[in-house]
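Other chains of the complex are left out, but the ones given are in their true place.
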Amino acid sequence: MKSEERLVERLARLGLEMPEAAEPKGLYRPVLIVDDLAYTSGHLPVTADGQLITGRVGDDLDVDGAQQAALLAGLGILATLKAELGSLDRVRRVVKLLGMVNCTAGFTQQPAVINGASQLLADVFGEEKGIGARSAFGVGSLPLGVPVEIEAIFEIEH
Amino acid sequence: MKSEERLVERLARLGLEMPEAAEPKGLYRPVLIVDDLAYTSGHLPVTADGQLITGRVGDDLDVDGAQQAALLAGLGILATLKAELGSLDRVRRVVKLLGMVNCTAGFTQQPAVINGASQLLADVFGEEKGIGARSAFGVGSLPLGVPVEIEAIFEIEH
């Protein structure tokens, strides 16, 4: 099965819709391709109807809520990639994620939070191609007050 | 017009001078080139006469002051690149910025802050080549107490 089909199936199972590719919040492009690598900008969690998820993890959101936010940020990355590439089937593999979690000083489960996005990518691209390198860490604040921001590098086919 | 000429023009308009390429603050190189990519280290905001800008955004600095600091960090990146490449005309394009803002927990305008550097790069390299992917986020503290640190990846010509 192709990545595009797996995405449709996965979204149906989650009861989610694909969001629109997000507009930049500043002077940057959502994704930039050099050679066979696609570098995405940091993506924020937005629902399919355009609502931004906000709040601090460990305070306003628990791990489950934060994982859901990470999943939405991951969906936003897929929406950006699809808009740029035409089809997610052109993605050869996930290279790397950088996951920032807006959380309290005592919160230490950043990896569990970012798993929300990593599981989505594993479901869509398969475990072999969908799981890459990753760093997750806690930050003091994020743009527009979101709980999670994620950037990614993908290897693609031309 | 070439990037070098646009930089001179832009600096004149801003009433700024090009800073010296900064010395490393630790065991690293200011920039490292692999294949056709130049990876710069995190750059701090330093004025042309060598003064470091310090302070926390949302507390000691407002958005305008922080944007100015981001512009200086961007100038430092250009100084480093020029010292390494000989000429900025060898820059093919901006690939990606990572912008860290030392700010209060309630501050959420990190993208506006990092625009200070992105606008400079857009002015110098033009919008097509000067705007790439980007992530901006808020951190609890930065080296030497600066408000902004920025690292970048550029595609270059050999």
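Letters are used for the chains, namely A and B, taken in the order the chains are written, and counting of residues starts over at 1 for each.
What we mean here is this: contacts are C-beta pairs under 8 Å (C-beta built on N, C-alpha and C of every residue); 3 or more make two chains touch, one makes a residue touch a chain.
Model, not experiment: these values are computed from the prediction.
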item	value
Per this structure file, total copies of the shared sequence (2 shown)	3
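The working rule: only the chains that are shown with their structure count from here on.
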item	value
Centre-to-centre distance between chain B and chain A (centres being mean Cα positions), rounded to whole Å	26
List of chain B residues in touch with chain A within their complex	36-37, 93, 95-97, 103-112, 114-115, 118-119, 122, 131-140, 153, 155
Contacting residues of chain A [partner chain B, same complex]	25-32, 34-35, 39-42, 56, 98, 100, 102, 139-145, 149, 151
